[in-house]
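One chain of protein is taken out of this complex; the other chains stay put.
For clarity, chains are labelled A, B and C in written order, and residue numbers in each chain start from 1.
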Amino acid sequence: GVITGQQFLDRLRKSPPNLFIDGQQVQDPTTHPATKNMAASLAGLYDMQFDPATRDQVTYEEGGHRYGMAFMVPRTKEDLRRIGESHRVRANYGLGFLGRAPDYMNTNLMAAGMGAEYFAQCQPEGDHKVDFAGNMRRYYEFVRDNDLCLTHALTNPQVNRAKMASEMPDPYIALGIVEENDQGVVLRGARMMATLPIADELLVFPSTVLKENADKSRYAMGFAVPCNAPGLSFQCREPIDVGRPTEDHPLASRFDEQDAFVIFDDVLIPWERVFLLYDVNLANKAYAGTDAVLHMAYQVVNLKIAKTEAFLGTAQSIVNAIGSGGFQHVQSKIAEIIIMLEIMKALEVAAVDGATLNRYGVMTPARGPLDAARNYYPGVYARLPELLQYLGASGIIMMPSKADREGPLGPQIDKFLQAGNATAEERLKLFRLAWDMSMSAFGGRQSLYEKFFFGDPVRMHSALYEVYDSSEYVGRIKAFLNRKDGAQ
Amino acid sequence: GVITGQQFLDRLRKSPPNLFIDGQQVQDPTTHPATKNMAASLAGLYDMQFDPATRDQVTYEEGGHRYGMAFMVPRTKEDLRRIGESHRVRANYGLGFLGRAPDYMNTNLMAAGMGAEYFAQCQPEGDHKVDFAGNMRRYYEFVRDNDLCLTHALTNPQVNRAKMASEMPDPYIALGIVEENDQGVVLRGARMMATLPIADELLVFPSTVLKENADKSRYAMGFAVPCNAPGLSFQCREPIDVGRPTEDHPLASRFDEQDAFVIFDDVLIPWERVFLLYDVNLANKAYAGTDAVLHMAYQVVNLKIAKTEAFLGTAQSIVNAIGSGGFQHVQSKIAEIIIMLEIMKALEVAAVDGATLNRYGVMTPARGPLDAARNYYPGVYARLPELLQYLGASGIIMMPSKADREGPLGPQIDKFLQAGNATAEERLKLFRLAWDMSMSAFGGRQSLYEKFFFGDPVRMHSALYEVYDSSEYVGRIKAFLNRKDGAQ
Amino acid sequence: GVITGQQFLDRLRKSPPNLFIDGQQVQDPTTHPATKNMAASLAGLYDMQFDPATRDQVTYEEGGHRYGMAFMVPRTKEDLRRIGESHRVRANYGLGFLGRAPDYMNTNLMAAGMGAEYFAQCQPEGDHKVDFAGNMRRYYEFVRDNDLCLTHALTNPQVNRAKMASEMPDPYIALGIVEENDQGVVLRGARMMATLPIADELLVFPSTVLKENADKSRYAMGFAVPCNAPGLSFQCREPIDVGRPTEDHPLASRFDEQDAFVIFDDVLIPWERVFLLYDVNLANKAYAGTDAVLHMAYQVVNLKIAKTEAFLGTAQSIVNAIGSGGFQHVQSKIAEIIIMLEIMKALEVAAVDGATLNRYGVMTPARGPLDAARNYYPGVYARLPELLQYLGASGIIMMPSKADREGPLGPQIDKFLQAGNATAEERLKLFRLAWDMSMSAFGGRQSLYEKFFFGDPVRMHSALYEVYDSSEYVGRIKAFLNRKDGAQ
Partner (left out) sequence: GVITGQQFLDRLRKSPPNLFIDGQQVQDPTTHPATKNMAASLAGLYDMQFDPATRDQVTYEEGGHRYGMAFMVPRTKEDLRRIGESHRVRANYGLGFLGRAPDYMNTNLMAAGMGAEYFAQCQPEGDHKVDFAGNMRRYYEFVRDNDLCLTHALTNPQVNRAKMASEMPDPYIALGIVEENDQGVVLRGARMMATLPIADELLVFPSTVLKENADKSRYAMGFAVPCNAPGLSFQCREPIDVGRPTEDHPLASRFDEQDAFVIFDDVLIPWERVFLLYDVNLANKAYAGTDAVLHMAYQVVNLKIAKTEAFLGTAQSIVNAIGSGGFQHVQSKIAEIIIMLEIMKALEVAAVDGATLNRYGVMTPARGPLDAARNYYPGVYARLPELLQYLGASGIIMMPSKADREGPLGPQIDKFLQAGNATAEERLKLFRLAWDMSMSAFGGRQSLYEKFFFGDPVRMHSALYEVYDSSEYVGRIKAFLNRKDGAQ
């Protein structure tokens, strides 16, 4: 069942992931300066499961137990709506800027668990009988029951884009199977990018699109492993949380979820955590075959709604503070955000409206609106921070720090940096948020993250073209061209 | 109840609107070369009400009578969905390029008729007792029962944008009230732009936003009048239908709906057709006060879905014909259209999903998604014809006519202008359609029409800003800035 | 030397090109309704060579003769500037909307004539000794001396984009060599698109990029032939000039330059008009090898400057007429045009500033600015007609014709369609021009033409990438990354 923030922190302290930051291993992520705030934010998310104001929105009851809502199996459209609301409520905790809150992987796992039969198609080779489907199902229950926090790592290192994993200078640059033994399989190589490595377990869902020529490949696999497994290392990027107070860096000081590349130095994965092996075709299609991709996309759409609302709220707050709402070009800029928001909301509604039960009995949101959303949003997101810059202008740069406000020039700052409708302190806190959303290293990482969240935009467009059925419209044109009607 | 196309044509021939084209009055719009094809297309729309394939989609029964679906008063979301489907089925008749099919004004009138009480607020002046509300309600029933085709005219001539109607060089450039008498009111001046003047009646719904300084004005009014009323003239623009065969101009030869400016040379409006007089405030708010604007916007959203589907169908047909679907940049261009289409569809779904009963008991689609749609679409529409140009390239220019194909070089045309997957004839018909959608005078008018359909885009943005309530998001930002959580 | 418009028309009447329009051959292009206005406009261009106001700008003297300026061989930057000014002066005649005025081909020919040695690299095969270089040089002199008007045709029919000419269903869909004989070579097949087929001669400059696998190909060739040669036919597209008066269609009634595909039904090209045969590599590089492409691009840049100036003049005239210049968003739209214009002007200046003498002693404008211009302009051109639409709004649709103004409603039109600063007639003529620039079939063709003028924009970008040398900037980055300076 659900756990509290304190329980999460205790567990993390007891079994810390093998994180490396700035050349040193992180002994305790709950106290290390680069990760403690993020750990505390995750704890806050866990605590929402007990807070009377949010408990019923973010958890559900089943069989006498209470679980996180993202684990719930939707059977009706109403279930989907509840899950969607849960995603938004949790997203609001971080104004939509916490990209990989645990519900993302949890909803992946729910779909995988329900669609576990997919993995039964994979035939183990050699002497080891493996119940892939059962492993997948039981892992879902295990994570749900223990309310674990998961990270994942989808892509192989990009040493050379034009080559396959098997053509690399070293066969174990890409993560590959070294051997099987009685305990499990041994893996070597690296994977990118584990966002939120401050987690309990790493799930490598068999989703990486491999371009190998053979049906069987040592690079095809799916498994889970604790983040503190021997031989496993998470090399983190430079921290964005640099220890500034929350007033100065309102987002970076709370939500630096980190990104890591994951090194497997002959890591043993026990058989009960292996979900797929060697089968390239099944690995490439696992996301689609279990519909996990649609549930994850549904979580993302709700997350982006929350994020867009945060931009709208911030933009309007700036306009209110400096009294610029009467200018037509200012109105137009706010209107742009409103339109984006209503579009994202409508795509969420349409995804539920068109939902259908899949072959595993899971109410699955419609693909069309979700595909539109995950192609639309990466293309327009950059406009949101840009609009904040235009609305805030030089005010988003000229921001003394909390220490400045408390220092010798404090009274002068109060006088000269007040806004028409806000004290200097209020205004500076607000503009600091706008800066962290749009111009700080935190905001910069977000702008990249949004562009590539679901994959390279060029390939995303091609994939949409491939999957979309426009034959009805092609047929309509043909009929029109051949129609004999009154005209002429 | 519903009438056939032939009945419509007969009525039009018997009571032709006072149209003027190229310096001459149109005696019979059903035979005049510039209007006969459009009249025939309207007849085709009327015939859909009897065609077994479409009858149940575009009509409904009530009290033993059958009426056009756009007259139906929606009481449930399911009703709205039916109406929406009806709009799309009718729109497909002209691939979405017939902007002012009669259902547009009919749905306006339905809302006005249901909200007739709004007009009871208008107090007649002088000696003439007028039942404005009753007039409005009865006019709705009259149009519905006779299945009339209406046009309207919303704006005053734009002699000088910066001035009010009352400041013009002549007080009767803008349409104004000259006098009241026992029969009715006498009007003088002009109104722009009556699209689809090939109609039975002209409805001047009191929606023009007046900027007069006084509460009462001779320019505030609402009324209806037959298009062949004495003193009334419709000055049409140059025809786009120039007599080319349907194979050459597949859209212009069928759907030249015309645009006219309407001259009132002391036209008498009988009292029973007057809905509002003098009251500036009520006139300015009539669209919103009756929710007519939302029902019209709902029709438009469905129309634009059909139009976008036609672009997708045409684009994909071109790609199929010339075999260019394997190029990544081609795939990306098709994907762009798909995304637009899914967005418009989702906004339609969301408008119904959020619908509520208004004070008059009418199920009214939600404003947010409709406002987003009517701001979004004008901004992106231009990309659709542009994409056709990129996909068709020089093939959209180098198009011999039907006469060429039947002339001495016909065999050469067949040989040299075939496509990989289409004969020259098929290809040329398809590319002709693409041309009429994107590059002909017909396509050019559409590009302007889409930009200004609901008003000047700059003012549309400002209006959206004014009406949208973002206080929840502003409040969320304030709460976030003041939140004390684990971080720091 | 130079000829008058009348001489041009007489010659055209005497030796008319083999044009086919709407299924019939054009007997006399100077009187045929679809071509007479264009012929007259060409005559007007020829007359500029005698008009005292323009003579010295558009002609030059050499050896006692006066020739069109586009034939002049530039030896200095000042020469280039004179030629550029000549291009602009001639372009202004059609407000930049006459894409293929004769100076375009003339400047091509000048470069080819000067670089004739390039063609000496091509070795004739078989028994026929051909002086390719001499042919090229003499053809330049012939055209210059007779002041001929030329068209050209660069691309093979696009039956299937993915295939080479030799893989087509018929080996003579693409234009190919059938045989050589004592008189010359016999050609069969088709070529697209001959813009301005109302011409004296057709020059097929060996510039089509062939993707044949062999070094020698029947599809590699360069030659010239009179437009009335036996076996040659020009199949024209549907005319845009539909006989409306100049007041109604100010551009289409004057500058419908036509586009044709050219059919070669065993056409004999005499040896003295053959410039290259069989050599794929030389054919592919002839534009670059003679620098003809740079002189043509220079003509185009000057043409586009004139066109952009016409948009600016029209846009500002509209703003003046309706008095909208005080609105900030209107100012911003005009500013957009100004920026485009100044950029194009600067690219022209920079092309001259960086000009160098090529190996043939011709002062050749710099490639960088010209490449930028021909990639920049196609990408932004669409904004120009769009801006006219936004500035003119419904006024660009609601335009009664000349016949309307002279008909019974004339006085009403004068009253209601006047503008604040213009009579109805002035306003309508101006708005008609804006319409023909941005929304008519004429304007629609222009929008396609600009997108593809120099080739498919996707391939243009790739070509720019391939040819551009950025090694200096790459080296600077490397040096910077390795620099040890004061910092740190």
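Rule of thumb we're sticking to: a residue touches a chain if its C-beta (ideal position, glycine included) is under 8 Å from a C-beta of that chain, and two chains touch if they have at least 3 such contacts.
If you're wondering where the values come from, they're calculated on a predicted model, not measured in any experiment.
Of the chains displayed, those contacted by the omitted chain across the entire assembly are A, B, C.
Only one of C:N106, C:N135 or C:S253 touches the chain withheld from this view, namely C:S253.
Of B:Q27, B:Q183, B:N281 or B:Q328, it is B:Q328 that touches the chain left out of the display. Only one of C:V73, C:M164 or C:A350 touches the chain withheld from this view, namely C:A350.
In the complete complex, the hidden chain is touched by one of A:T30, A:T290, A:Q331 or A:S438, namely A:S438. In the full complex, subunit B makes contact with the omitted chain through residues 328-329.
Think of the hidden chain as still there; on subunit A it touches residues 20-25, 155, 157-163, 170, 173, 190, 192-193, 233, 235-238, 242, 244, 248, 259, 261, 263, 265, 322-324, 326, 329, 382, 386, 389-390, 393-401, 403-409, 412-413, 415-420, 435, 438-441, 443-445, 447-449, 451-452, 456-458.
Subunit C residues in contact with the hidden partner, per the touch definition given at the top, are 5, 37, 40-41, 43-44, 92, 95, 245-246, 250, 253-254, 309-310, 312-314, 316-317, 320, 325, 328, 331-332, 334-336, 338-339, 342-343, 345-347, 349-350, 353-354, 368-369, 371-372, 375-376, 426, 429-430, 433, 458, 461-462, 464-466, 468, 470, 472-478, 480-481, 485-488.
Heads up, the rule we're going with is that only the chains that are shown with their structure count from here on.
Subunit A and subunit C have CA centres that are 52 Å apart. Chain centres here are Cα means. That of subunit B falls 40 Å from that of subunit C.
Contact with two or more other chains is made by residues 329 of subunit C.
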